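Here the complex is missing one protein chain, while the rest keep their positions.
Labels A and B are assigned to the chains in the order they are written; within every chain, residues are numbered from 1.
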Amino acid sequence: MTQQHLPAPEEHSDDVEPGWRRVHPISPFIRSWSVLLIFVYMIMNFSVQELREVIETFNLTVGQSLLILLGLVVATLTVAAGLYAISWRFYQFRITSDAVQLHSGVIFRRRRYMRLDRLQAVDIVRPFFARIFGLSKLSLHAADGSETTLTLEYVRETEAERLRHEILYLASGAQDDPNLDPTGDSIEPSTQAIGPQLPDYPFADYLGQYVEHNPHGVPEHVATPHTAQPAQDNHAGSRELLTIPFGRVIGAALLTGAATGVWTAIFGGTTTGFFIWLGARNDAEPLAIPLGVLIFLIFLGVALFTAGITAFTQVNANFNFTAKTSSSGVRVTSGMLSTSSHTIPPGRIQAIQITQPLIYRYFGWYRIQVTVAGYGQTDTSTTVLPVGTFDDVITMLSVLAPDPGIEYANDLIFNALKFTADDDGFTRVPSRARIWQPVAGRRHGYTTTPTLLLIRFGRLRRNLAMIPHERLQQSSMYQTLSDKLSGTVSAWFVTPPGPVRTHLRNQEPAALVELFFAEAKIAANARRISDKNQWMAPEELETFEKAAAKAQANGSGA
Amino acid sequence: MYHEQLPYRRVSPKLIVLRHIYNALGFGIPVIATTIGLLMLHASTDFFTSFPVAYLLFAVPVGLLITAIVFVFIIPRQVKALGYLENRDDLLLRRGILFRRQVAVPYGRIQYVDIRQGPLQRAYGITQIVITTAGGGTASTFEGLPLEEAERLRDELTQRGYERLAELAAS
Partner (left out) sequence: MKAFPADLEFHPVSPKLTTYRQLVNVISLVCFVTGFTVAAVIFNAQVDPGFWHGLSYIPAVWTLLYDLGVMIVTPYQVRVHGWAEQSDDLLIRSGAVFRKYEAVPYGRLQFVELSQGPLQRKFDLANVTITTAGSTATIHGVPTRQATRLRDDLTQRGYALLAGL
């Protein structure tokens, strides 16, 4: 693959206005391959008999039919590539110092304009096939639910990384800082992948808050932090947080695969049992037992297959999972055949949920998911730690929720998840309402720290949801039929749509009403001091510092 | 709402023609399709003779046709009722005569702005402007601005958000 075959995307064609760009010209061809898969699927839907009939009707030799097949494949590819090429021509984007613009659509035209400070997350995904050509897909997310605001499919890997760096830099508002090198009005495409150096955002300073006085010992990677990686994208202060060892990825994948397999097998076993019972009951049905065994074998096959697929998908997705932190936020990268990298700038995490599925419990593993307004409900990008130890959880939290607001925060979280102590600070569903939640009732409740609202739920699958006060969107307090009957109250602390569950059910009324009002006040104060769009804009940092100092003074005075 | 007598701006009157076309296509095709389908059913089977109630099915195309005719009279008034106004703090969008709706979008809340144009809209030089906020939904979809006006409005919207914030920061 030489330069002639892959002309640089920054080369301007004469039909593009200055400043506007297109994605890589080879993209239509890569995208057309997915159409070929549909074609293959359609061919496979014909039975051998049908194909033979077709061949016989037209009196074709083997060579001729192969030629026709080849012709069809080529035609499909050409048509698909042609259509994609037309849409490629009309897909043009521009990045200026404060906005991203996109023109797209052939018949239905669309012009999109997004201000960069609206950026919620940036993804770089390298599907296997595009990776062969050294290409990546870059997606920008704004707070619009699950939709992707801007997708560049595909650009060269170095180009994708440079664009990401530029966009994050511009979105941070750092260019307004006179101490930093201003980049001018419009970003002129440059071959150098280096932007101005960013000042270090004070993430790391917060680590102490989680690990000070840690009775469970200091997590290893915190005690000896990894030295800055030779920053792939030249970020100042880019620091590796954790990598998931391959063994654990395999282990977790096998466990999940096994669990899926077991469920399939249980279902299959029940069906088999039914058939065998049917056969035993009615001797006149001699086929019943062999049929039962056959079905059992089929289910066994399906179970093994599902288990294998599930396990492989997980290994493929979580292979080499690495979490990093830098001035532009948290970045998680992973993947074997296809790789993906998600960057969430500071202040974009709306809520955090730590989950321990039943199968992880024996190994002491956890999963962390976050709500980001740009990702929405079902996006897999919301998982920022697929399988990690408790130390990993604390390490991640020190970045996701840098300020827990209390010392011993790790202790609180440890007890919240383990549920060992009776007085762990969490409320419980009052015993008169336990009939509505017989299993999880004792484990369902909330507690607050000066910066976080924590909601715990689930007994078999343990969950802990954490909402930074300043991220609360709205809250409601209500009574359902069960509440009415047992004299309790439920509440919903609303965050943008995402995987984190923030409902509280059947709680003691007095305490919940108090929380409802307290939360409104705390959230209002927290918003004043720490909610911001451009996380590096000088005035935002300044206001933040001032407010933080004031809050601290107030706090120590009180 | 409508009592306020605010200087709302109107959309392009060409939108009336466009909406008439939408109306004709949107109702015309189903009316013709269902009528033909029912007539064929009538001619080829004895479904209608064995179930005389089934003749009520012809109420479907007739009902659709009547709705379409009603819309012919409503559309001009509907288009005239569409209005937008750039307030100091927010953009006001107004629509509807019978069912009135008014949306106020603060400038600082706009996530991104789309200007869309389908083939018919392009033929009439009209656009659809879609303002996305983090609140989701399509509450702020607005059809009927000429392309230049739509682009002016978009620039205005994004600019005002900044200015208003700067004003607030200064005060």
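By our rule, contacts are C-beta pairs under 8 Å (C-beta built on N, C-alpha and C of every residue); 3 or more make two chains touch, one makes a residue touch a chain.
This structure is a prediction, so every number in the text was calculated from the model and none was measured.
**Student:** Considering the complete complex, which visible chains touch the unshown chain?
**Tutor:** Per the touch rule above, the missing chain touches A, B.
**Student:** Among A:Ile30, A:Leu241, A:Leu255 or A:Ala373, exactly one should touch the missing chain; which is it?
**Tutor:** Within the whole complex, the residue contacting the unshown chain is A:Ala373.
**Student:** By the contact definition given up top, give the residues of subunit B that touch the hidden chain.
**Tutor:** Where subunit B meets the chain not shown: residues 1, 3-4, 51, 53, 89-90, 98-106, 108-109, 133-137, 139-140, 164-165, 168.
**Student:** Could you pull out which residues of subunit A are in touch with the chain that's been left out?
**Tutor:** Touching the chain left out of view, subunit A contributes residues 143, 347, 373, 470, 472-481, 483-484, 489, 494-497, 509-510, 512-514, 516-517, 520-521, 523-524, 527-528, 531-533.
Here is the rule we use: only the chains that are shown with their structure count from here on.
**Student:** When the C-alpha atoms of subunit A and subunit B are each averaged to a single point, how far apart are the two points in Å?
**Tutor:** 35
**Student:** Taking the touch rule as given, give the residues of subunit A at its contact with subunit B in the complex, in rising order.
**Tutor:** 99, 105, 107-115, 118, 142-145, 149, 373, 496-497, 539
**Student:** For subunit B, which residues are in contact with subunit A within the complex?
**Tutor:** Of all residues in subunit B, those touching subunit A are 110-119, 122, 132-134, 136, 151, 154, 158, 161, 169.
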